[in-house]
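Every protein chain of the complex appears in place save one, which is left out.
Chain nomenclature is as follows: A, B, C, D and E, assigned in order of appearance, with residue numbering initiated at 1 for each chain independently.
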Amino acid sequence: MSAKQQTSGLAMIELILFVLLVATAVVVARLRDLFAAVMLTGIFSLVSAGLFTLMDAVDVAFTEAAVGAGISTILMLGTLSLTARREEQQPVRLLPFLVVILVGGALIAGTVDMPAYGALEAPIHQHPMYNEFITGTEQKVHLPNVVTAVLASYRGYDTFGETTVVFAAAIGVFLVLGGRRKKSAKIDGGTP
Amino acid sequence: MTAHLPILQVVLPLMAAPLCLLIRNGPATRYLAIGVAWTSLWIACQLLGQVVAEGPISYMLGGWVAPFGIEYRIDAVNAYLLVIVTMIASVVLPFGVDRIPLTVPAGKEYLYNAAFLLCICGLLGISITGDIFNVFVFLEISSLASYTLISLGKGRRALRAAFSYLVMGTVGGTFFLIGVGLLYQATGTLNMADLAERLPASFGARSVVVSFAFLTVGIGIKLAVFPLHQWLPNAYSHAPARVSAFLAATATKVSFYLLLRVFFGIFGVTYVFGTLRAQNLLIPLSLLAMFVGSVAAINQTNIKRLLAYSSIAQIGYMTLGLSMASVDGLTGGIVHLFNHALMKGGLFLVVACVGYRLGSDRVEDWSGVGRRMPWTMAAFVVGGLSLIGVPGTVGFVSKWYLVLGAINRGWTLVAPLILLSSLLAVVYVWRIIEIAWFRQAPAGAKREEAPLSMLVPTWVLIGATLYFGFHTDLTVGVARQAAQALLGGTP
Amino acid sequence: MSGLDPLAGVDSANGRRDPMRMQEKLVLRIVSKATVPFILLFALYVQFHGDFGPGGGFQAGVIFAAGLILYGVIFGLDMLERVAPPRVVEFGIALGILIYGGVGVVSLFLGHGDAPAGNFLDYNGLAHDPVHGQHLGILLVELGVGITVTAAMLAIFYMFAGRRMVERPEFGAPEEDQP
Amino acid sequence: MSQVMDHGIYWLCIVLMMIGLYTVISRDNLVKKIMGLNIFQVSVIMFYVSMGKISGGTPPILVPKDQPGAAEVVYSNPLPHVLMLTAIVVGVATTALGLALVVRIQEMYGTVEEDEIIEMDRTE
Amino acid sequence: MFVAAMVGVLVTMFLALVRAALGPTVFDRILAANMFGTKTVLLIAVAGFLTERPDWLDLAIVYALVNFAGTIAVAKFCRFGNLADDVGGAE
Partner (left out) sequence: MTMAIEIASWFLLVSGSIFCVIGGIGLHRMPDFYTRTHAASITDTLGAGQVLVGLMLQEGLTLVTVKLIMVGVLLFLTSPTAAHALVKAAAAHGVRFDGAPGGVSEAADERAGDD
């Protein structure tokens, strides 16, 4: 099989997976059984992780699979066990639809003159940064995984921030959900 | 060590937050936070002095050269902002320092202080960085911390306010991310200086226009620019008093700075106002914000909500100054940023003082409060006058420059409109003053001033509005330098 | 949920348990006893192999936490809390960040080459030659990320799983832990 | 037609974004809103990652120098991947905090439907 | 030939997705989701061979593990309505 055929074959698979992904998203958005919707967000994450792999973003796929299909699903289940399992009927609203059409139209208009998908001529591949990351990782950091090198060294400060985001979320959940192991909310007669 | 001041500015509060978790003791972390805030203020002043004397400072994180690594870049604009944020933090944190246990969930004070420190660190991180993706990261740190802090407010409405802020804020953050992505694909870089250099080559591309729009809308949501402001009144009126004082004085200011940076530092004044003609949209929106905000403020029955709507109007002044794109207008906008931080912070602290004694933020319950808490209410009067823009207060200075900018630009219609909206401010400020001073207090009310630990910080801010109302050289001088730096195109 | 619990044969409100539960979970218990250590081991592999293949501190932390959460889901929250006490978890959240920031601060004092002192997170000075310094720095930093992420995810899970469903309050129900 | 081939992936990303955004702004159920936010964020991540792809490229994990053909290997751009790792983390952090708020709202209001909550706040 | 395997897996994924969307019971959905997960594992494995970078298999392992953890959590949730109780009983 020639390299070109292989590339186009992969592109085809990417496209099919993407259509699957969009279908999943539509189903998630439409389902009123939240439990089923949670299951499908798990699937959504797995499909998107598969797509990330095909787009060469192995680390992103790794993370998305672990986070989306693992932690997020478990958190959502935890929430559902404490709230309602079904979404209630609601009227169709026009305004959000208009907003979405507007935003989406703007974005599509903006992408038309972007470089083609996968083109080597795109500015982001031509900027010296791309070269520096590949060769610099080899020479100065000396690690095979470029993503790890960029993540932890070149842009290590972003990763510091990222860890702080997780920390902030944990503090937030601590403060919001606070007192653990409540058997029931205590209800007394006073007003706040 | 002075070479490392830029990074210490952010890392100090950041590292103090996990320390709070190790200490696990309310009062100890409280004083730790205050110490950190004061040290940060000192660092910020040092940095400002350095910048004014020697020009922009650049600090390469990890020792990687600029476009490859992340760069901290401090010029007059963000040094100014660092001072504002740290100053407000160092005044708000000691506010009611001996009474915090009453307002924070029991046993969780160390977490509360950690969240506060993270919020400060996020805001400082946004202000100081020269890398646009780094902005996003710190934006999210500060946002997550502020959602948490807002949700701690009294009553269940605080939860809803925090949640809708979370949804709006995340959508705004994601819009910002889309904008950054489009910029990145057009230029291949994330460093702001590098962006400014490479962007003109692709100004013709539609993706750059769309990216500009997305960045503006994303920041606009965080800034609560007029049609995107819905989250703000709820968030500020239901948050704990100290938190609303801090956020009202800093969070929107930092967002405004970000807008300035994107407009002038990245896209450049000729592109934004010459090619895209952003002023055609911005000026009407700013004017609308000024009037809608003020009119809504007049109709409020809750004082925090009133002040929140007034904030929306004041943000209108700032964006108006920005859309003038002249040295005078920008100076007005930047000075107003500083001044508004002082007076809104002060006013929210007054509300906190009164709320502490009265337990109510409703306008009706304030009748006769002037005689019960004269010092506190005197502070409110001064702050209110400044909000109106009476000469001798800081509010006058910034409005003066805005009017000057409008006249210089030849916008004869805008100048009277600024004055007219100030008249609206008179209406809502006077309403409070009238109720507080000239109505009878309910029977049995005795004179009880707010505790000193609350009164002193309040008066520090209010006193500053008076001080800077007379000594304008410092604020206006730096603001003018900042405005020139922005218009000169050097990021 | 109200539709589910009676059918499940367990009244989760008062923790009454039916006799069937003990033996029916035999398969689950045995398989998970085999799987959980493997997950944890794999997380460690991801943590320390991240320099060479996909993965790194964050991924490892999430997988580690997922393994522990699986354990908690099967053996109960109480058992999990015996393995990973909440206090320790809370300590871990802070520890990871302090390691990360600590590496950054230490690098402020360590010079390399001609520079008397490095910048924040400049790993070059951490060892005798810059490449080793980079390796060491990345290793430590990823470790910090891993610790914080594991601890934070576990802590968040504790918060959610440790709560019980509250009866619907009437209109205007009062706050509980607000003053 | 070539336009579609070249930009189809981006457009699908945008369609996905809009599904997410629509769910966020139109649904009353707060859990559903969070799910919408998730979809929205994942689609943005997808957008970034697709920008970093180079056709015929491989993942940015360096092939050993001595391996045959190592010189011609093209690596996809690693920077978008790095950025998106951070974005995923931000996403899960927001999700966790949002869900925590939802749980508290359920406890305080007895519902997670926004219209009912607004109604309660109004009549209170 | 890898492509053929890939197409087979993709078709299966699609079928599973339809089942997950249709229901009718929650358990059908979970079953479909679980099956979907294992098929993703296969997809990644085959894709690794297709692009001649089979070191992606770490990813497949993660998928398999996370999928298992997720399914167990879901089954637990279905059975007991929460994630905290000790299912096996202390011994």
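One rule holds in what follows: contacts are C-beta pairs under 8 Å (C-beta built on N, C-alpha and C of every residue); 3 or more make two chains touch, one makes a residue touch a chain.
Being a predicted model, the structure only gives us computed values, none of them experimental.
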Touching residues on chain E - with respect to the absent chain: 1-2, 4-9, 11-16, 18-19, 23-28, 30-32, 34-35, 38-39, 41-42, 45-46, 49, 54-55, 57-58, 60-61, 64-65, 67-68, 71-72, 75-76, 78-79
Sites on chain C contacted by the missing partner chain, in the whole complex: 2-4, 7-9, 24, 27-28, 31-32, 34-35, 38
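Rule of thumb we're sticking to: only the chains that are shown with their structure count from here on.
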Far-end chain from chain E, centres as C-alpha averages: B
Top chain pair, ranked by how many C-beta pairs fall in contact: A-D
Approximate Å spacing (C-alpha centroids) for the pair chain A, chain E: 18
Gap in Å, rounded to a whole number, between the CA centres of chain C and chain B: 35
Length of the line joining the C-alpha centres of chain D and chain E, rounded to whole Å: 20
Residues of chain C touching at least two other chains: 1, 4, 46, 52-55, 58-59, 63, 66, 69, 93-94, 97, 101, 104, 120-121, 123, 156-157, 159-166, 169, 172-173, 175, 177-178
Shared interface positions of chain B, touching two or more other chains: 14, 17-18, 21, 61-62, 105, 133, 137, 140, 144, 147-148, 151, 154-156, 178, 184-185
Complex contacts: residues of chain D adjacent to chain B: 17, 21, 24-25, 30, 33, 37, 40-41, 44, 47-48, 51, 79-80, 83, 86-87, 90, 93-94, 97-98, 101-102, 104-105, 108-109, 117, 121
Footprint of chain E on chain A - complex, ascending: 6, 9-10, 13, 16-17, 20, 23-24, 27, 31, 33, 35-36, 39-40, 42-43, 46-47, 49-50, 53-54, 58, 61-62, 65-66, 69-70, 73-74, 77-78, 80-81
Complex contact set, residues of chain C against chain B: 90-91, 93-95, 97-98, 101, 104-105, 108, 115, 117-124, 175, 177-179
